[in-house]
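A protein chain is absent from this complex, but the other protein chains hold their places.
We just call them A and B in the order they show up, numbering each chain from 1.
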Amino acid sequence: MTKYLELVCPGGTPAAFRASVDAGADTVYCGFRDVTNARNYPGLNFDREEMAEAIDYAHQRGRHVLIAINTFPRAGEMGPWRQAVDDAASLGADAVILADIGVLDYAASRHPELRRHLSVQAGASNMLSLDFYRENFGISRAVLPRMFELREVASLVARMGVEAETFAFGSFGTMTEGRCILSSYLCGKSPSSDGACAPAECVTYAERDGEERVLLGGMTMNSFAPGEPASYPTPCKARLMVRGEPMYIFDEPEGLNAHDILPRLKEAGVTALKIEGRQRSRAYVTQVVRTFRAALDALAEGRPVPPADLVGITEGGKESLGAYRKGWR
Amino acid sequence: MMPAGLTGSKRTGAGLTLGPLLFHWPVEKRRDFYARIADEAPVDCVHLGEVICSKRAPFFEREIPAIAERLKKAGKQVVLSTLALVTTEREIAEVRAACDAGYLVEVNDVSCLRVLGGRPHVVGPLMNVFNEGALSYMVRGGAVRVVPPPEVSAAGIATLARAAQGMDKGAMDQSVEIEAFAFGRQVLSIAMRCYHARSRGLTKDTCQFACEADPDGLPLATIADEPFGVVNGISVLSHGYVAAFAQMAPLAAAGVARFRLSPQDCDMVAVAKLARSVLDGAREPTSALAELRPLIGAVPVVDGYLRGVSGRETIPA
Partner (left out) sequence: MTGELPTPVHLLKFALHALPPPLMQPALEGVMRAMERQHEKLFRRLCKLAPARILFVPDDTPQAFLLDIAAERLRLEPAARDAKADVAIKGRLAALLALMEGRVDSDTAFFTRSVQLSGDTAIAVGFRNTLDGENISLMEDALASVKPLEEPGRKLVLRLDRRLGRVRAGMERWRDGVHARAHGGHDPAEEHAAVEGEIAGLRKRLAQLEATVRRRGAGGEKAA
């Protein structure tokens, strides 16, 4: 068991990247400013020059950089993904995070020396799938989907033969990552090939009867009374009519916070903890990374983990252990 | 593999596949359904096996050999579909058993590829084969037929079909076939949670087979009463049926070898006959669509993904 869990933090913009490093990230993950990464939102991500600077900033401070190239190229359009893998290698990224089998195949054959992590978008949900990616593409690490109970995480980690990275904080949907196209069904853009779930260009807000309505592709996802905490306008957080009654059929608007079970994730043999939120600002990054840095340091040194106070920045203003909690499903 | 003896200018040599039943129908209803398919439906290939939920599988498992026999006698290829989401040891065991049952298997989760270890198989629409890179890898790994995911546009499917023709011969010493989804509700998401159970305040473990009450899915609407989709166990499916009659001839011309009809709670024999007649050039797509409408009641017909726009978009008038 590793003494220090590796803290993997978001770098949505160059400033957020530096904020992550400064707040104590061991590793920062980020992406190029195009469809090759799953957080392709306006104003985010890195051009090649910014990426070179960011990698330099991290390496000078002894931290690692992972480049997420974790979307699925459309037929006949693999060029940008191949270019992204080539550039990640030449810019000196410590690893690439990949999901598509075609891209994995390309990276493994062209850049065997470049470390490959399996993205959560690949949806590897069992031992056999993890074996498949390890044997065929030489992955060194897999990001586990946000759908397992703690004991299931432990059982997988014990056998999986590559490093395990699990989510510790941030937003999460209930659908299996990489296997949900509700967003493109409703608005034409999806995480798979466009790198964006419910992108801003498809979202509108409208005041009606004193409530604020949130629409995705013109479809009403939710309506909030004044002061009622809101959630992302993603389909999996929609309030829908089921047999004539409104309900959160998929999931309540809430965010994941695994702070309270960090010792148990460590015991389970997890290598790295991931903080979600490349779409979020420096303020969020600084606060969350600092909190988890303090927790992991305490954990490594055998001190009690200081309490976290992150509920204010959590989706829907509500934290949850997500699928880690028994009975979630 | 192809239906023989087709001639005529508009005729295509493409085949029809009846995809796996995605809903939890009572055993009686399933038995009758497949008997009628065997006797009357002009499809070349029929998928059996449970895709959505391992808890449902035992209800129909022991019926499969007899039904498969009857389908084969009727000249149809039988493919055994496997689970879309594999997480437990029991589910892994089920996938292993399916791979050793003597049928051609449809892969719907990566784990199944690992079990097959290069044996010939079909790659289903729940696998993410979006591009020629992934397709080529699948072919080298034994795929004989690949169904692109629902999100891929007609242009994308055509690109894959053209790429497939240039690839090395696969495990069955023939070029990999591309099969396009042509009728029924599209699977939009897969999850660990069962939403049918959740809709009744239950969990997946205590579900009481809530999904059996909805043989065509549980409709979801937005709070502004716009149709959203339907819940089917752990999956969410499109609110409308795809009916790709208009895209069949051009896709077949691009090299698409088969078209998939996904079982819905309507007269699937009639649907198959309509699709066959379009492939044979005996019916115009527009008239086939007009004849389809009374067969499917109030369900709208969508084709947005094929046109490269939002999947929920209905066929323009």
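One rule holds for everything that comes next: a contact is a pair of C-beta atoms (placed from the backbone, for glycine too) under 8 Å apart; a residue touches a chain by one contact, two chains touch by 3 or more.
Keep in mind that this is a model prediction, so the values were computed, not measured.
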Partner chains on view for the chain not depicted: A
Touch assignment to the omitted chain, from A:E207, A:E245 or A:E301, lands on A:E207
Taking the entire complex into account, which one of A:T36, A:S223, A:Q279 or A:S320 touches the absent chain? A:Q279
The one residue from A:G79, A:G312 or A:G327 touching the chain left out of view is A:G312
Note that chain A touches the absent chain at residues 12-16, 41-44, 199-201, 203-207, 212, 224, 226-232, 279-284, 287, 309, 312-317
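Simple rule for what comes next: only the chains that are shown with their structure count from here on.
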Under the definition above, what is the set of chain A residues touching chain B in their complex? 72-78, 99-103, 105-106, 122-129, 131-133, 135, 147-148, 152, 174-176, 178-182, 184-188, 190, 192-193, 213, 217, 219-223, 235-236, 238-243, 246-247, 249-251, 323, 327-329
Touching residues (chain side chain B, partner chain A) in the complex: 84-87, 91-92, 95, 109-115, 126, 128-138, 148-152, 155-157, 159-160, 163, 186, 188-195, 198-199, 203-205, 218, 220-226, 228-229, 231, 236, 238, 304-305, 309-312
